[in-house]
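Not every chain of the complex is shown here; the ones you see sit where they belong.
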Amino acid sequence: MRFNVASRLAYEVRDRAVFILNIEAAALRHQTILSETLKLTPAVALERHDLAGGTRLVRVVVEPGRFEVAYDATVELAMLDADPSHVSETPVAELPLEVVPFLNPSRYCQSDQLGRFAYHQFGGLPPGHERVTAICNWIYDNVEYLSGSTNSETSAYDTMVQRAGVCRDFAHLGIAFCRALSIPSRFASSYAWQLDPPDFHAVFECYLDGAWYVFDPTRKAALQGLVRIGVGRDAADAAFATIYGDAMMTDLQVSIAPLDEVTQAAPTLRAVGIA
Amino acid sequence: MRFNVASRLAYEVRDRAVFILNIEAAALRHQTILSETLKLTPAVALERHDLAGGTRLVRVVVEPGRFEVAYDATVELAMLDADPSHVSETPVAELPLEVVPFLNPSRYCQSDQLGRFAYHQFGGLPPGHERVTAICNWIYDNVEYLSGSTNSETSAYDTMVQRAGVCRDFAHLGIAFCRALSIPSRFASSYAWQLDPPDFHAVFECYLDGAWYVFDPTRKAALQGLVRIGVGRDAADAAFATIYGDAMMTDLQVSIAPLDEVTQAAPTLRAVGIA
């Protein structure tokens, strides 16, 4: 299934600034970038680097003045589409060892501190995709989606107490629970089809049955319409722009639209993954 | 109902130290001290002060060497004994204003941060003694009693995440939930009948229907056999000994025994209070 994605960022740069941008579709096995353009105004030189996990970084150095970024791409998602009841967890003894670091706690996902709760609440459920779905359901039922209730310092530890947050907080809590249960889990920023209002969206992925399956405990986007951008330990690894210098964002627009008719099953009925 | 209570503390004082002791039965309306002795060895001079809430402080200045404290008392508890379904919450509009500060968050009871959860989980229950019992049941079911799992810095915020603790942590969490629901709540250290092994015990009290009713989410002690010692905002107000100087505790023994045959109903069936 193909999607057109686009983002427009505008900044007022007050003093020479370095931007590390992460808005391009990630380089992942089942996510094929059919075409893309990145237009910078003014047309400053850029440097690129693709991180091991698929995240694609762009660096530019920008002089004072207005700075605009326009990204457009057509991306094909050849996603896994499995019966959730057939997608099992992989025991730690059998995990690919390169996946093991995604069991470690991270800045916003203190899986080491949430372990007792995770075991108590979810430890008795049958392992597999459906257990992670149960985790997402718990988050959906127990955390209120509330814009402005959290900030860039809020972690899963806080959300567990305060029970409010936005998409990144929901994802962080899901990641923390999964890692506590020995399910490798990572954060993904994305272009999210059907997200209303349109914006960058945060979801998480679990390594199950040989692939990374995606979960959205906010239930705000369609799982088969998520074009991944930044993939990492948590939101600290997936900022769409990190600025070293003095610049203020003046505009942000994000869009995604399907090019094909939607034929896949509803995300709540099917497991959707990406390798 | 009458109880004999006793405590024995021993310290090795290495450098002149000031002790603020809080081991005597509190001065409360329904808790009558029939007799008591406090023996200090060596027999240093002591000063006393009873705080407004009933907590009785003793201060001694101790020179280097062994220091022993022996307290013995006979205390009569003329406790309230009501049908829980008849013990209602008092709306804030009708609370005695001197009780209102027990709605404020405190060091270990961040009721301001636990409010959303408390409302979500307990806000829909019928108000009254039975709602606080439901809170205690939740704590009992969701927090593991685990010696050594916490320390003197652990707060309700932490326990909400980590789901393990000892009696003071259970009490702090109960207090935080109750205050979040506008139920005045305070901490009480106590001599606790049937606590095994014997030790000082922490419980909490809620102001309901004109009196302070006691709750023990650990279910480790008999509610009708709690001789209150320190009563305050939280454990910060109820340390059995605060030492300014260099001393090490070498022994601690606590005991309580009923002098009368037990006739009261089981605590889980009756509301037990003290004014």
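Note that the chains are named A and B in the order they appear, and that numbering of residues resets to 1 at the start of each chain.
One rule holds for everything that comes next: a residue touches a chain if its C-beta (ideal position, glycine included) is under 8 Å from a C-beta of that chain, and two chains touch if they have at least 3 such contacts.
These numbers were taken from a predicted model, which means no experiment stands behind them.
Displayed in place are 2 chains, all sharing one sequence; the entire complex defined by the structure file totals 4 copies.
The working rule: only the chains that are shown with their structure count from here on.
Chain geometry summary: the mean Cα position of subunit A and that of subunit B are 47 Å apart. Contact residues of subunit B toward subunit A in the complex are 110, 113-114, 116-117, 120, 142, 144, 157, 160-164.
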